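The complex is shown incomplete by one protein chain, all other protein chains being positioned as in the whole.
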Amino acid sequence: MDTVLQQLINGLSLGAIYALIALGYTMVYGVLRLINFAHGDVYMLGAFAGYYLANALDLDASPSILGAIVVTLGAMAICAVIGVLIERFAYRPVRHHPRLASLITAIGVSLLLEYGGQVVFGANPRFFPQMIRAEVYSVGGVQITNQNLLIIVVAVIVMFGLEFIVHRTRIGKAMRATSFNLSVAKLMGINTDYVIAFTFALGSALAAAGGVMVALAIPRIDPLMGLMTGLKAFVAAVLGGIGNIPGAMIGGVLIGLLETWLSATAYSTYRDAAAFAVLILILLFRPAGILGSATVEKV
Amino acid sequence: MRVTTKILATAATVGVLLGLNYLFEYGFGDFRINAYYARILNLIGINVILAVSLNLINGLAGQFSIGHAGFMAVGGYSATFVTVYYGRAIAGLLGSSLDDATGAAVVMTISLLTGAAAAALAGLAVGIPSLRLRGDYLAIVTLGFSEIIRVIILNIPAVGGATGFTAAIPITNFFWIFAVAILTIVIVRNIAASTFGRVLATIRGDEIAAEAMGISTTRYKVLAFVISAALAGVAGGLSGQLFANPLNPQNLNFVRSIEIIVMIVIGGIGSISGAVFGATALTILPEALRRLDQQFPGLRMVTYALLLILTMIFRPQGLFGRREVSWAWLRRRGQDRPAAAIK
Partner (left out) sequence: MDCASTAWLLLAAVLLSTVACERKSDGVADTTGDIPVGFYGSLTGDGASFGQSSREGAELAVDELNAAGGVLGRKLRLLVEDDQSKPEEASNAVTKLVTQDKVVAVIGEVASRRTLAAAPIAQRYQIPMITPASTNEKVTEVGDYVFRVCFIDPFQGEVLAKFAYNDLKARKVAILRDQSQDYSVGLTDSVAQHFTRLGGQVLPPVSYSSGDADFKAALTRIRSDKPDVLFATGYYSEAAIITRQARELGMKMPILGGDGWVGDALQNGREALNNTYISNHYSGDNPDPIVQNFVSTYKKRFNRDPDAIAALAYDAIKVLADSLARAQSTNGPKLREAIASADVPGVTGRLKMNAKRNVDKPAVVQEVTYAGGKVTFVYKTTINPG
């Protein structure tokens, strides 16, 4: 029994990681209809930004919660700037080319970050400083670390935060308008360039927060860490209904639980294929995802 | 007359290829083909098949697949499987062996056809669910598909699992690679010039308009997709049975698919000549840049990525655009006469 409970906790922790990244994917897709392949790599950059900041503050030797918050905010700020730069110099110039051009550009940016990362940081995995010491809570034979708990809590906060921004604020209204029809939004006097840049800044900052949180719990970072995790997070976003914020959360947790369940059975060798198999099934039977539908308001 | 010309052209092509193949294997007098160059040339041929076939779906039909390596894997592993496990038996039925030219040729034909069929089936299975949907879903599904294939291959010990299919028998040679490369070019070229090709061009231009004109867009897209997959499968079969080039799940991943995409994007999406050029250039370049890559590890892929982005921003049509390098085009350039006058 405690094994089942433990696996549930494991699945939730893993799912929260996917969900955290999926939220950023889904937001950018909601506004621009662009699969931002580089999102997983911004997540990686966030982890590396956190790595350098935390080492500069020597947080590995002297952990502190305040330090961790400073590092996370710093990484978020750095990645927000990177996100805006990527949008300005790679995506904006091709925004009016055919859709294919945007997609190829996105793949290009993703490769650039992954391999540029290998050139700059080296291919060897690094150890992420333990800004918050791992503590294992044990309840009735079920273990969870404070770091995993943190990821789950942050994912939930981010989800509600995004829902609030998109549905309750002025800029959220502008985002929804841009998503609905970019040209008309422009005619209505909305500075769509600004809205899109804001979306990228927000999405990238979230990716960075995710990167730092995950690196804290699984302290091995390398330039390719965003590749698979990013792809699976994207699948999670599609599963939940791309463009739908609570959907990304649900999709992430479902993929996490599914992978955990597979790992715990004799089919552990097929675990990496599971997310993609689910994707194909979803597209066959419910192309809009679990929460998505043609009429639901996106972004 | 036209039929005679075609037959003659085919015979001449086969003759030339066989002659070259002899040169490759046995040399001519004191001369030998340098094995390193020969290997690169063979890899160029395989990449030409991959690029031109991907061009059918990405260029002509305007659908974006990023899982070409997956189809290459399906076809390649099936083809190699046939040769490894049934090759000797098949050759034996003919009273021949795999070391014999006839026996090897028959086994190669059967193995490549099996590879093509397997990849085509995979193309059908992937194409039907995803081609009904918007373009970018195809991208992500093809990517997912190639990941699934990779994981499945890892779980089949009969094909080597993680070690790669090192049991492969090296029966691929220069002749087969370039015969298939030329065949691929002819097939894709003829499709582009046919009614089917016009339909694909219409779908690329405006899918809704095509639908309104009564075209069953999904059917045509799936058909193009299946042909493209089958050709990639043949390329896999050739690649996996090339000397010292065993198929390996690690090689048939996302990055391999991207490399093929870079080839057609650089050459010009939709142009067969462009795909041939891109495949050739991007096979030679990394070998020429070996030293550079050693000093700055990873720089090659960084260059690829920058090439992709910059091409998309400044020259989205690629080097060739949709133009083809043909006799008519060359003559037109030389004599400054309208094309119609030549025909």
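In this document, chain identifiers A and B correspond to the written order of the chains, with residue numbering beginning at 1 in each.
Everything below uses one rule, namely that a residue touches a chain if its C-beta (ideal position, glycine included) is under 8 Å from a C-beta of that chain, and two chains touch if they have at least 3 such contacts.
Note that this is a predicted model, so its numbers are computed, not measured.
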Which displayed chains the unshown chain touches: A, B
Interface residues of subunit A (partner: the chain not displayed): 3, 6-7, 10-11, 13-14, 17, 118, 122-127, 134, 136, 138, 143, 145, 214, 218-220, 222, 224-225, 227-229, 259-264, 266, 268-269, 271-272
Residues of subunit B (touch criterion as defined above) contacting the omitted chain: 6, 9, 13, 16-17, 20, 23-24, 27, 30-41, 43, 48, 151, 154-155, 161-164, 166, 170, 178, 181-182, 185-186, 189-190, 193, 243-246, 248-251, 272-273, 276, 280, 287, 290, 293-294, 297-298, 324-328
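Keep in mind that, in the parts below, only the chains that are shown with their structure count from here on.
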Whole-Å gap between the CA centroids of subunit A and subunit B: 35
List of subunit B residues in touch with subunit A within their complex: 58, 62, 64, 66, 126, 129-130, 132-133, 135-137, 139-141, 143-145, 147-148, 151-152, 154-155, 254, 258, 261, 265, 269, 296-299, 301-302, 304-309, 312-313, 316
Residues of subunit A touching subunit B in the complex: 35, 90, 93-94, 97-101, 103-105, 107-112, 114-116, 118-119, 123, 227, 231, 234-235, 238, 269-270, 272-273, 275-277, 279-280, 283-284, 287
